[in-house]
Structures are given as structure tokens and as C-alpha cells.
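We show some of the complex, not the whole, and keep each chain where it was.
In this document, chain identifiers A and B correspond to the written order of the chains, with residue numbering beginning at 1 in each.
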Amino acid sequence: MTDTNPSSLTHFDPKGDAHMVDIGGKPQTHRKAIAGGRIQMKQSTLDLIQNAQAAKGDVLGVARVAGIMAAKRTSDLIPLCHPIMLSRVAVEFEIVTATATSGPAVQCLAIAETTGGTGVEMEALTAVQITLLTIYDMCKAVDKGMVMTDVKLLEKHGGKSGTYLAAP
Amino acid sequence: MTDTNPSSLTHFDPKGDAHMVDIGGKPQTHRKAIAGGRIQMKQSTLDLIQNAQAAKGDVLGVARVAGIMAAKRTSDLIPLCHPIMLSRVAVEFEIVTATATSGPAVQCLAIAETTGGTGVEMEALTAVQITLLTIYDMCKAVDKGMVMTDVKLLEKHGGKSGTYLAAP
């Protein structure tokens, strides 16, 4: 049976009004989240990024800084997110070569950690989204058709709901 | 022949250092961009959102506000984006029912306009990303496996490069 009662969306109170839910009673535990996502592009664009890495013009370095800074501003961007004292943020990249079913891409992974009363999934996901957007911005002069895709939570640890691992 | 010269990435100067490129000499013209993207979810989550719309707990209304506000902060988030005086931002939704090849989803469309020396693609894309992230945030208590996907520029009008339409 499917639960279709809107009140199961905890960001709304029983009257259906949005609120920032009370986390005051939650224990302060160590929290960690890992999110991932991908930006697909032309092979020539990927070549440009890789050449830039090797030589000059560090697209991924700039995008990483943008992603880390955005993670710190998550509660400023997402209306019902609690402010969080992030204790760690990291952004990593992997170059994805074209396969039979998917094109060339840069895969981005963001890791966020804190000790607090609420999770850091949104911080990790925000880091991924702004990192991918920054790559788009820096390469759009040569490739407007890039697609940001498959952005999702990969892992979550800590808190009452415990560990979550995305289905592979 | 593929152009793999990093200097064709205009966000880097000839030495390969990142900079915010000079748009001082560009004419002030009307610019418009439309971006789109999708968040895939369980059918029960989509039902919750739709019931909430009909009754109480307006997930999409809150997400729309977040997306519009984020568009205005694009140059604050994306390192080499120019500040822009947006003259219009709108965010629209479409409920996507499951098909043979793809699951149930909310499709989001963002439109940005300005009159200025540079385009508004990044503003439209940022609005889409933060709108999708806000939907994720509000529904994650019931569905951590949601996936944000297929975020891309759909249309672009104005400026030296003229009209761009994404391949269908």
C-alpha cells in the first residue's frame, strides 16, 4: 500500500504549512554523506578539459572550489535546510570515457561530514550540482549541449535512520 | 579535426589562468535562456507531491521560490559568471508519468531574461538545479533514491552567437 498522506512530508506541519522542522531534541552524532553526478559532453570538450589539466587552465580545479564553497551555503539556498557546521567537504573527479551506452563525461563525487542533529545529504548534493554547473559555465563557449545527469545520494551514515547505500 | 587548445576555453587567459572575461565592449541586447531538468522518484512520492498540491503542503510552490531566488545569486555561486540584472525569472513544472523507458518524475523548466552584455544560460540552469534540490530536500524523508537528471540548456536567444536550440 502506498502512503499518500502529505503529512508524511516532514517539512510541512499538520496544517500543511512549510516549516523548518525541530531538530532540537536530536542527538549530536557524526554524519557523513556522499553524492555523485555526471556532466556529459562532446569528446572534444573532454579533451580540452584534460589538456587544460595537464597544462594550463584548470577547469576542474576552479569547479572544485565552487562546489566546496557552495556546500557551505546550502542552508542559504535550500529554504527548509538547517544551518550546519560542516567539518569536512571534499570534491573528487573521474574522467568517464565513452561506452556503447553513454558518452564521454566528467563524474563528480562530493563528500560532506559534520557532527550534529541533522544529516548532510543536501550539502553533498549541492556541492555536486554547483560543481557541475561551474564546469558547464567554463566550457559552454565550445559545447552548449552538455548535460548534467544522474545526480543522486550515494551513501549516508549516522543519525537515527542509520546507513543508506544507493542501489548500484 | 578536434580543437584541443585549452585557450579556446574563454574563461582562461593566454597563460591559462582563470579570469572573469571582459564583456565591456559587448552590445547590450535582449537575452533569454530556457533550461530544463527532471527529478525521478517513486510513484508514491509523486503521489504525495500531487496530493500536497491539491490539498496542503505545497512542495512545488516552495521549490519554485527557491529556484527563483537562486537564479538571482548565480554570479555569487559560479566563480567566473558576471553579475547580471535579471529582468525576468519563471519556473514551471510538469508531472511526468512513468513510461516503458523512464520512471515517474517532476520535470522543471526555468526561463531567465535580461538586457545586457552576456547571456543568462547559467541563471536558468542554476534555477533548475536549486529547484530540483529543494524538491529532493522536501521529499527525502520518504524517498532517498530520487535522481536529478537530464539538466540542460533548451533554448538561448540574443547575443552574438544568436539562437541556440537543444537537439530534441
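Here is the rule we go by: a residue touches a chain if its C-beta (ideal position, glycine included) is under 8 Å from a C-beta of that chain, and two chains touch if they have at least 3 such contacts.
A quick note: this is a predicted structure, and the numbers were derived from the prediction, not measured.
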How many copies of the one sequence build the whole complex, if 2 are shown? 6
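Throughout what follows, only the chains that are shown with their structure count from here on.
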Degree value of the rotation bringing subunit A onto subunit B, based on Cα positions, nearest 5: 180
Between subunit B and subunit A, distance of the C-alpha-averaged centres to the nearest whole Å: 15
Touching residues (chain side subunit B, partner subunit A) in the complex: 2-12, 15-18, 37, 43-44, 47-48, 51-52, 55-59, 62, 65-66, 69-70, 73, 77-81, 121-122, 125-126, 129-130, 132-134, 136-142, 144-153, 156, 164, 166-167
